[in-house]
Structures are given as C-alpha cells and as structure tokens.
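Then we have chain A:
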Amino acid sequence: MEILLLLMLLPPLAGAALNGIFGRRFSHGLVSVIGCGSAGIAAIFAIAAALTSHLGPDTPPFVHGYFTWIQAGSFRTDFALYYDRLTLIMTLVVTVIGFLIHMYSRGYMEHEGGYYRFFCYLNLFLFMMLVLITAGSYPVMFVGWEGVGLCSYLLIGFYFPKKSASDAGKKAFIVTRIGDAGFTVGVALLFWTFGTVNFPELFPKVAALGLGDQQHTLTAACLLLFLGAVGKSAQLPLYVWLPDAMEGPTPVSALIHAATMVTAGVYMVARSNVLFVHAPEALKTVSAVGCITAFFAATIALCQNDLKRMLAYSTISQLGYMFTGCGVAVFSSGIFHLMTHACFKALLFLAAGSVMHAMSGELDMRIMGGLRHKMPTTFWTFLIATLAISGVPGFAGFFSKDGILAATYSGPLGSPWLYWLLTITAGLTAFYMFRGLFMTFCGKSRVPHDLEHHVHESSSKMTVPLMILAVFSIVAGYVGIPEVLGGSERFDHFLEPVFGSSQNLLASNGVAAAHTASELVLMIGSLTAAGVGILVAYWFYLRSPEIPEGLATAFSGAYRTLVNKYYVDEFYNWLIVQPVVVGSRKFLWQFVDTGVIDGAVNGSAEATADVGQVLRRIQSGNIRSYAAWVLLGAVGWLGYLLLR
Partner candidate 1 sequence: MLQPYIPILIQFVIVAALGGIIIGASAFVGRKPRTREKLSPYECGSLPVGDSRGRFSISFYLVGMLFILFDVEAVFLYPWAVVYKELKWLGFIEMFVYILILLAGFLYVWKKGALDWTR
Partner candidate 2 sequence: MTSVGSADFIRILPELVLSGFALLVMMLEPVTPAGKKTVLGWVSVVGVILAGLAAAAIAFFPGSAFSASISNDGYSVYLIELLLLIALLTLLGSMAYLERDAIDHGEYYALILMATAGGAFMVASTELIMVFIGLEISSISTYILAGYKRGELQSNESSVKYFLLGSFATAFFLYGIAFVYGLTGTTNLDVIRETLVNSPSSANPQLLWLAVILMFVGLAFKVSTAPFQIWTPDVYQGAPAPVTAYLSTAPKAAAFAVLVRLLIGSFGHVASAGPLIFWLLWISAVLTMCLGNLAALWQSNVKRLLAYSSIAHAGYILVGVTAGGAEGTSSVLFYLGGYALMNVGAFILVAHLAGADERRTDVEDFTGLAADRPGMAACLTVFMLSLAGFPSTVGFFAKFYVFRAAMHAHLTGLTVIALLNSVVSVYYYLRLVVAMYMGEGKTQVNEASIPRALGFAIAVSLIGIFFLGLFPSGLLSDLTSLHVPWL
C-alpha cells in the first residue's frame, strides 16, 4: 500500500521535473506524453490503491511514515501519508479529472507558447494536490496547501506579459495568504494544546474529549483553520481572487479553480471533522458563511456577461453549498457535492474553453448566440453540465445538492433559514446557468462577421474529454441515491467510518435540529425553484429578449450594483488597498523609512563604514603587517592568559 501511494504521488513530480528541466528541448509530442502519461499513471495507481486498500467499515485508516521530516524538540513530524475512505474518494476525483484535463490541454494549448512550461506546472500542481489530500499531518498538508497555491499563482499568471494576468496571479497569492496565516496559527494552536499535529495522534486525542471540553481553544483553532479554507476556497469575504483568476488558461480554471484546488478548503474542514464537531460554534460559522456566500455569488452571476467569470461566481456559490453541508455536520453531503461538482464544473469550464477556442479568445456572451449548430458536441455536453448544476432530476447535481438541502433542514446543526436561502440560490443557479446556455448556444447568432467563419467545433483531443466528463456528470450522482427515492445512500454509508463518530457525538449530546420534514417535500421545494429559474431564463432570453433590458433600465440601480459585483473590489480597494498604499507611502516610506529607519540605518551604516575604514587599513595587503597581526593575535591571547 505504501508503495502504491508513492507510485501515485511521484509520477506527476517526475513529469514536472522532466518537463521543467528538459522540456524546452522536447517536442510537443514528448512533452504531452510525459505530462499526460504521468497524470495517467497517477490515476491508474489511485484506482489500484482504491481497489487494493480493502478498507472495511472498521479498519483504521492506513498510515505510513516514510521518514522523519522535522524534528525539533518535542515537535516531530514524519512525512506520513494517510489513507482512508475520504482520501480514496479525493484521490480518485483529483487524478481522474486531472488526467482528463491534461488530455484536453493537449488540444487547447497546442498553439500557445510555453507548452512545456504549462505541463510542468500542471503536473506539479497534481503532485501538490495529492500531497495535500494524502497528508498524514497538518504540516505535510500545509506543504501541499502552499504548493497548490504556488502552482495556482504560476498558472494564473501563465500569460505573464499581460499585466492583468500577472496582477491576477499576485492577487490570488496575496488574498489566499491571509487565509494561510490563519491556517498556520490554527495549527500552531493545536500543537500548543495537544502536543501533536499528526492526524493519527491528534484525532483520537480530540475524539476522546467530551463535548464542551477545551471548547474555547478548539473553537479558536477551528475558526483559524476555517479562515484558511475561506481563502483557499474563495468564500466571503476572501472570494475576490477567484473571478480574476480566470485570466489563466481555461484548463487551469477547470482543474484548479473549479474541480480541485478550491475544494481543498472543503476537504480540510471535512478531514478535521473531529475537531469541528467539538466546536459547534465554529461549525455554525462555517454553514452561515457558506450559505451567504452561495446566495451572494449567485446574485452576482446573474448579470455577468463574461462566460468564464459567470462560471467563476457559480463555483464560489457551489463551494458555499459544500461548506454549508459540512457546517451542518453532515460532512458526507459536502464531499458528495464536491465530487459531483468537480465533474460538471470541470465540464462547464472545458466546454467554455472550447467555445473560447472557437471564438478566438472571445468570452463576451453578448456577441455569441446560435453556436449550437456549429459546435454540436460542445453544446450537448454544456447542456448536460447545465442540467446537472441546476439540479434537474436524473443528473449528478440533483442528488448531491438535494443531500445538502435536506441536511440544512434536518442535519444536526441545520436550521430552516439555511434551507430557504439555498433553495432560492438553487433557483438563481438554474436561471443564470440557462441564461448562459441560451445566450451562448441558442437563438440568433450575434457573432461579428470577421469571427463568423472562424467558428468551428474543436478537435477530438478536446471533445473526447468533454464527452467522458459528460458521462460522469450524469452517473456520478447515482452512487448516492437518497432513501426517499428508493436508494440506499451508499455514499453516506461509505464515508461513515470517517464521519460517523463525529456525527454520533453530536447526536448523543442531543444536538439535533428540531426541524423534521419529509425529504420529499424539501425536494419538491428545490425542484420548483429550479424549474422556475429555467422557465424564467427561457422566457427572458429566448422568447422575449427585450424583457431583461427593460428590467435593467427599470431597476438600473440594482442592475448596476450587480454588474459591478456589489462594488466589493472597489470597497476593498478603498478600505484596504488605498490606505495601505497611502499609508506606506506617506507614513512608512516618507516618515518611518526616510526619517526613522534611514536615520538609524544611516547612523549605524556610518558607524559600520567607520569600522570598515579601520578594517580596510588593517587589510593593507602587506604580508609583514599580516604576520604582525597574527603575532599580535597570539600575543593578545597570551596576554589574556596573564590578565585573567
């Protein structure tokens, strides 16, 4: 097993190294063989590990320390990997979808510069992501955590000569850093309290506590960890980097900023479920933040005209769903949605990339329309994904979203307002997704003439991964059919060894939502919302396109607020960026730096320069004087002997 895990982890690293060092000299073909091959090998071994792990319901998680990584005083961390059913699901999602996106990139990046550089970063990302999800301790997880952040930065800024791209890269890096700071402090707090940050030691220690023991410490630690997740998974208020991150190549948006990296926060919260259930207040924060983010981002998505940005806000919104699911202590529902979302959101992005490819990089939906006839495969796959995300029965998103909605009402920490807000969000989601679909693919073509002849279906290198993902977007939901529909919730039961004890803790302490409702009723509520959303979108954008314009003029204030994304970027700019810039210019630079520090530094520098002058005189280059110095030194020491 430990060998299998290494075989899964190392090929992407090796691929990254090969392409990074020698890629410049390799042909495109060789680069893609190495890049896709290593991702493929990782996927094969991930599947092999899943098949041979034999994790029964009662088997403890597989843990293997490869070597001692850091040893400082009582702080000891092995480079240990941790494999349980949660890891199993995550490795499958990451490697399989990662592999498909690698394959797709062959076509997408064909005519771009830095082909080898792209695959090097992509492989490196895959490696770091695998480290993150197989980590057996918080420090190792942090390596992956920072590693994926680095790769994200590199890939967002992939077109670095473009200023907006490099700015977006920096923004992503700096904003997530705020969260990372919280993460590190949280881990330090855990070490301070429990004396270990290794999962196999830490979790049992915490699990042995009763509910309410160490309450304040755990709440603080969990909130700090969650701050890290907020940064990484783009939740309120640190979500601002994700829409800008769309400056990167589209496969990157699909892999990193939709399917895998941004879900790292959700994974981390789920992985730390033992800690979080001991801090119900922190969990409530998680669900509240998730739920509000879901709604907030969905409203922004309503009026976006840039296809990829709309998808970005949709990702933020869906991540909010996952956090809500975890926050009401039904962690498996969050992970389930994570899995299905990875399939259909990756598909949406890749299809958007296909459109972008056909439109020579154009992403404005206002000048699209009618692409359905020219790009049938892209259209159909996009449609499947849209149905999935909207929660239409039969598609993956329906099952997973329904799981979360049911959890918000009847989960241990659920409450009705979460349910209602998320149901409204579901309606909004259906509306904006279909709006995007109709504007892009249906109706009359609004494509400018000079682009018109260029529009074409993408090559099979790109469409085949689309089709595979489309299949996933349908079938992925069937692993967790809810009981009301005659299913057996296999997914929840599968993850019970990981989350069961946490949920039992809450149940045995009488923490349970007082609200019970038939799941069927809840389901009908969300279905109604989705149906209304789809119908309105159809009405607005296919039947009578003049209505939205009328609405926009009628409610111009609200419309402009939404188009400008609630002015959050401007607000941050005003609240944080400008004061920092002005403050650093006026106070730090002109007063502190020039006045105080330069004064002190120049003072000490002058003193040092004087010392330097003396030293220079000593360093005369004259060998007799050197010998004299050696003698003087010896005599000095002997003199010290006499004087002591």
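Quick note on the criterion: a residue touches a chain if its C-beta (ideal position, glycine included) is under 8 Å from a C-beta of that chain, and two chains touch if they have at least 3 such contacts; residues count from 1.
Keep in mind how these were chosen: all candidates are chains of the complex that A comes from, given by their letters.
This one's a predicted model, so the numbers in the text were calculated from it and none came from an experiment.
A.B. asks: Pick out the one candidate among 1 or 2 that is in contact with chain A within this complex.
C.D. replies: 2
A.B. asks: Write out the stretch or stretches of chain A touching candidate 2 in their complex.
C.D. replies: Checking each residue of chain A against candidate 2 gives 67-72, 79, 608-609, 611-612, 615, 618-619, 621, 623, 626-627, 629-634, 636-638, 640-641, 644.
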